[in-house]
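Let me begin by presenting the structure, written as structure tokens, before commenting on it.
With one protein chain removed, the remaining protein chains of the complex are shown where they sit.
Letters A, B and C name the chains as they come in the text, with residue numbers starting at 1 for each one.
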Amino acid sequence: MSTGLSPQAPSGAPPRPSTRRVRALVDRVDRRFLPVVGTLVTLVVMLGVGQQRYSTARSDFLSMRLLSNLLLDNSYLLVLAVGMTFVVLAGGIDLSVGAVVALVGLVTAKLFTAGAPLPVVLVLGVLIGTCCGLLIGVMVQVFDIQPFIASLAVMFLARGLANVVSTNSLKIDDDGFSALASWSLKFGEGRETWRINASMLIAVGVLLLAVYVLHYTRFGRTVYGLGAGDRGAAVELMGLRPARTRIGVYVISGTCAGLAGILFALYTKSGFNLTGIGMELDAIAAVVIGGTLLSGGVGFVLGTGAGVLVYGLIQVLIAREDLDSWWTRVFIGAVLLAFVVLQKVIAGRRR
Amino acid sequence: GGGDAAGSETAAGGGGDTITVGFSQLGAESGWRTANTESVKSALTAANGIDLKFVDAQQKQENQIKALRDFITQDVDVIAFSPVIETGWDEVLQEIKDSGIPVVLVDRTVDTSVQDPYATWIGADFEQEGKTAGEWVAKNAPDAKVFELQGTLGSGAQVDREKGFDGVVGQQVVGKASGNFTRAEGKTAVEAALQTYPETNLIFTHNDDMGLGAVEAIEAAGKVPGKDVQIVSVDGVRDGLQALVDGKFNYVVECNPVFGDQLATLVKDVAAGKEVPKETIVQDQAFDQTTTQADVDARKY
Amino acid sequence: MNASARGTNPATLFQRVSQHGLLWPVLALVVLLLACGLKSPGFLDVATRDGNLYGQLIDLLRNSATPLLLALGMCLVIATGGIDLSVGAVMAISLAVSLTHLASVPDPSAPGAVATAVVLGLVLGVVIGAFNGFMVTALGIQPFIATMILMVAGRGIAMLITKGQITTVTSPPFKSIGSGFVLGVPVPVVIAGAVFVLVALAVRRTALGMFLEAVGTNREASRLAGVGARSTTWVVYVLAGLLAALAGIVYGAPTMAADANNIGLLKELDAIMVVVLGGTRLDGGRFHLGGLVVGALLLSTLERAVIVFELPSQTTPLFKALVLIAVCVAASPALRSRWRSRPPRTRRPVATEVAA
């Protein structure tokens, strides 16, 4: 009903003559950016479709509130996915992150119960992630265990430890922590209120830092080099230090998982041993949607940012669809499928 | 644009008394839950004057929080949800409260520092179920060596049923293992338990499915379920009651999922701003081996 | 078999054994079994009752059947440089289809109905495998993502089939697929054994194994050498789907309940773990089928040991992690070469000091 008033989404098929111009434009973009462009286009299309479909008389679908919620609800995922991007770019994978999130949450809660001060808890929480990452890195680098298995082992380890810490959900009611969780800048009035909170700032900060590290430091370039395959042989023969870098990416991913654990704890103000089951797949999906190849060496961390938003938006759309549980799963699978195929078509057209 | 929202409000609310309800179900992890969902969906219908927005959380708290936020954004009249876990709802409950939407908790409570976080609660009492089972054991098998077949560790039903049961006959429990609420894993766990704790002659299982797996394991070990090894279970799904009739189960504490109608009434009252009781406990029965085939056939789930 | 022929020299025999990829998993398995035997005296006993074998060891064998079936398919997929995350969901789907069919026929115990049910389940497994293969080969989507799609959606499909209920039926013939005996041996063990031999023959007695390894090591070179990289890859995904479907039926048959949510949950990780414990690297190429048996046994023994040692269930992942890390680290080439080359390196300076 609000069609006429909603901003026109560029989803409809463009008229014939301009097809060629679009194609020419696409051709001019550096091929490596195409998947990211694809992700951004999808994002816009999805927002457009959402606006068409879900705007009601009471409220528009597209709003600052939606966007801020999107970031707010996915800040931990963004941090996880950024860490994952490092690992994936280097040709690895980290399956442990979901379990680490659970472990960090529980340990954080336990530490607060034991009366540890806020800064100590935060630092320790992140460090747990760092240690898990380091463990994976050492296994991968020193003992030549494949990333999938090394991180699988750490996933079991972290999940097991979390189960040992507690099988009940633990509440966090530290004042400082609560204050941090509830701090936010509010904008707008009434229903239109949207907010910026600490988690969002941290997540965006991590994303920007990652852009810097990956694109403007030698470490970052070496990460890409590691992804060239052959288990980093090329990078090694080129006189760089693959060992350091490889351990480094897992440490980064672990640290991000630790940080995400804290963010998740801020989000739920509790720790629980069953959190984060399958969260690693969410992170990986976001990375892939963001145009990074799982085989390594190709992709952009900013794409991951877009990927997280798309993934979050998928969930919002599903929530608006009143689906049964099973349809929800099928729908996520279908959207993922459509996305991967679309990406393939866009990126692979010129091969 | 959103500018016209206020203007067309009356148009949308043309039905006048249609209540928009956002309901976030925990998941579809068990037959019990699906029955519960069915019941809710069939009660909260347009015919009943309710526009239901149903979101399945896939057993993930983060999904549920997202859904709740989205309900606020959609500006529903009442929010109802079955929380995945007790903790961690402070922020979003505060937000809901700030936006003035009443909350109905279903099935489980929350542990929050928010003042007056919800209007009412409706659900079963897991701890009571454990207690009922424990009391039956204390009365009928005071010397039994009990093996406790736990549900998914950390889930509300597991934690509370264990708490209730152990509170009564904890000293009789010789061993515990988790069967993740599933038949196959319940079977594996009991298989091992029968050899590790050969003295076991009673199994308390946190749901019927695992109990049915246990029956398999007991039979495979050459013993007779219900006699050599007694089984006390919770849930009361049809297969469980059938086992009771067949003499394989000894006692089943019901956990009734069919309370959609009650929920519908509550939601309407809450939306109308009526005074409602702070909590509504769904009445659970308990069944012993006197149950008849007719009872089983009457079972809807 | 040729170890005995060549291993006349004890030194080389020792070397061959110590260099063998399966040394550590086998050692871990033996240690675990012995430890369980010590803790629970009857653990290693095998009894016969009505001519059928019973006992913890038999349980272990039976429980190893599912992971072995899954790992067989997984191993071949991994050999081509892929991975199949959907096998757990396939288990759920095939069981759901089989049981839903059985529930719909008037006489679920009729052999015809059971056969149809099983075939239906297996066919669906093949269809899903073909879909995975299509995504990976024809569309060129990375295996991890391609199969993750069905890992997510598959369980939903299974629930669609069962309408979200736990479908149960009573059908003794179907049940016996999981809990019956053939000549005293549990049916799952017979099935897994037969399938193992079949696959091993199909792969090693033909050139298929070499093609898989070639494709997994260097896809483009294999293509140029005329190997049908696509068709080969496709075949293994189909096989993995088929075996996963079979595993689902074998796993779910004893309880005859299609629990779409939980059957096969996280089993893909178990299967991958078995493949790795069996000494196959995840990055494609060389694979070792024999190791799968050891890996599957090790996995089920480990799960059983946690209960035998009266440890809380929640610690199972912890022990899985420890065993996985220990075996992988012990078998890692880095450590092996260090052991091989350390003696001359570290001892020489000491010797000169003594001499001086």
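Points to keep in mind about this one:
To be clear about the criterion, contacts are C-beta pairs under 8 Å (C-beta built on N, C-alpha and C of every residue); 3 or more make two chains touch, one makes a residue touch a chain.
The definition used in the following text is that contacts and distances are computed from a predicted model.
According to its UniProt record, the chain left out of view corresponds to "Sugar ABC transporter ATP-binding protein" among "Cation:proton antiporter", "Pyruvate ferredoxin oxidoreductase, alpha subunit", "Dihydroorotate dehydrogenase B (NAD(+)), electron transfer subunit" or "Sugar ABC transporter ATP-binding protein". Partner chains of the missing chain, restricted to those shown and counted over the full complex, are A, C. When the whole complex is considered, the residue among C:148, C:214, C:244 or C:258 that touches the unshown chain is C:214.
If you put the hidden chain back, the residue from A:76, A:224, A:272 or A:311 that touches it is A:224. Residues of chain C in contact with the chain left out of this view: 205-208, 210-211, 213-214, 217-218, 220-228, 232, 285-286, 341. Across the interface with the omitted chain, chain A contributes residues 30-32, 212, 215-218, 221-222, 224-225, 227-229, 233-241, 296-298.
Keep this in mind: only the chains that are shown with their structure count from here on.
Interchain contacts join each chain to each other chain, per the touch definition above.
Mean C-alpha position of chain A lies 31 Å from that of chain C. In whole angstrom, the spacing between the mean C-alpha positions of chain B and chain C is 35.
Each of residues 163, 167, 273, 324-326, 328-329 in chain A touches at least two other chains. Looking at chain B, residues 28, 37, 153 sit in touch with two or more other chains. The touching residues of chain C, counted against chain B in their complex, run 40, 42-43, 49, 54, 56, 59, 63, 159, 164-166, 168, 179, 251-252, 254-255, 257, 259, 261-263, 265, 303-304, 307-308, 310, 312-314.
By the touch criterion stated above, chain A contacts chain C in their complex at residues 93, 139, 142-146, 148-150, 152-157, 159-161, 163-164, 167, 231, 273, 281, 284-285, 288, 293-295, 324-334, 336-337, 340-341, 344, 348. Per the touch definition, chain C reaches chain A in the complex via residues 83, 135, 139-142, 144-146, 148-160, 164, 260, 269, 272-273, 276, 281-283, 314-322, 324-325, 328-329, 332-335.
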